[in-house]
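Right, one structure below, let's go through it.
The complex appears here minus one protein chain, its other protein chains still in place.
Right after this comes chain A.
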């Protein structure tokens, strides 16, 4: 087996264990079910008791381009891809040409020799896709099912797991379609099993399944927003955020959320601000370009003190950039978005689990601080599937409490704490009353006997427009105070992985890049090098006084980011004065992988 390692003492996790991992990859022409097949494989691996991390490559086209889907399978938690592909399924010649550089002589290559001649020294598995299709009278797109069946035979997977998923997939279409599709899976499986006995392995032999979930960052945001009782999600489709829109739209009959696909991103955010003003937890989702259109309204949320959660799945820009690829290029844009000065919170989850934690937290923070909260994802986190322990999620859901801050809620809508009842004397409610923590009470709009306005102009405590110097200062100071309150009450320091004191190298990073660095640390440890990672997911605002002590003089710090300008490095310097001179930056639209980091150190 290609990448089987015996690591006797793994200090990193403090566990003694036997590592087993391999990479399965399928490629073919866009429109031939590559994405679906890849996800089916990830689910089979998960249901068989393994951890997975997958990654898709696809151009911004519907038909004709090249698609590839890679799954890293292991019996330990995986957070990245590995360089060698152990089993490559070529649905066309281009797949081999594009990905052969990741093969070695032990790699299996599944292909149809009637389609192309395979040169080179590999474990070649010729499966007659075309012949099987013709015999079973299948359509071209079913080739992927044959190939998936064949690959399962080689790696010792259970055909029953695939047959079960086919049943689930085609449940609505009836028994006839189900059994028709199953025939192709079985044909591929049986062909490989009987013709390539010498190659059969037990890589995917079923273990005790732990009840793991297979989720992307977008799935996790969607689920997190439901857990947080978000009632309105508004969006305009934009890769790589669009699957949040479709997932939440598909769920709305069940969840009762209203999902609006508005005419443009300006309408998107203003719809959400309207519903938030009326008392519904509201969120929007987009990528950089769509967010750019929302920016004026972020500022509106800032001055009107309207809670809003904004999900941004970054992709490489500028402008249309590379829509289906990944980059951490919009951090400073998000941090600085909006004219004028107002508080804003930017959170950047490092993985699917953190996405659930931070999304649910974001809705609470938006309500507590009555200001925009941004969740920064990127294509890598948004579209890659990861294993997530179901038990962890179940426990998290039980632990999570909705906190709507200083919302005064006299209607029956009261999910958890609601707000306390206040004695209000004037009908004209003091929506922007000066307080010590900068946060004013927010009366549920529509409460009988009162009224107030959310004013985009500078305003008095009662919301009416003002241009008086004294009142202006009061309101600016009040809004600014919310940042101080946040830093005291809710800001969380970066998590450190590894021992900072003993580390020779300390990586500094934020967001989705976490997985690659964790794996880099393992690789370095195998070479006897101790390292640590300081990983920020509460990316803005930053608490200087708490952060400075984490950065010890004389240590070798390396900033690792998926952008060309080291944006977090700049932000850290701006906010804390800490300058990290050594940088590893990757900005070709691909994630930075561990071997690349190791090579560049």
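Note that in this section a contact is a pair of C-beta atoms (placed from the backbone, for glycine too) under 8 Å apart; a residue touches a chain by one contact, two chains touch by 3 or more; residues count from 1.
Note that contacts and distances are computed from a predicted model.
One chain of this complex is left out of the view, and of "Dipeptide transport system permease protein DppB", "Oligopeptide-binding protein OppA", "2-oxoacid ferredoxin oxidoreductase" or "Amidohydrolase", the protein name its UniProt record gives is "2-oxoacid ferredoxin oxidoreductase". Touch with the chain omitted from the figure is made, among A:26, A:133, A:272 or A:408, by A:272.
Remark: the omitted chain is touched by one listed residue; of A:255, A:435, A:496 or A:565 this is A:255. Set against the missing chain, the residues A:397, A:473 or A:548 yield one that touches it, A:397.
Shown as candidates are A:282, A:359, A:537 or A:567; the residue that touches the absent chain is A:282. Contact between chain A and the unshown chain involves residues 43, 46-47, 211, 213-215, 219, 223, 226-227, 229, 231-232, 234, 251-258, 260, 262-264, 266-280, 282, 296-297, 300, 304, 388, 390, 393-394, 397, 402, 411-413, 415, 427-428, 444-457, 464-465.
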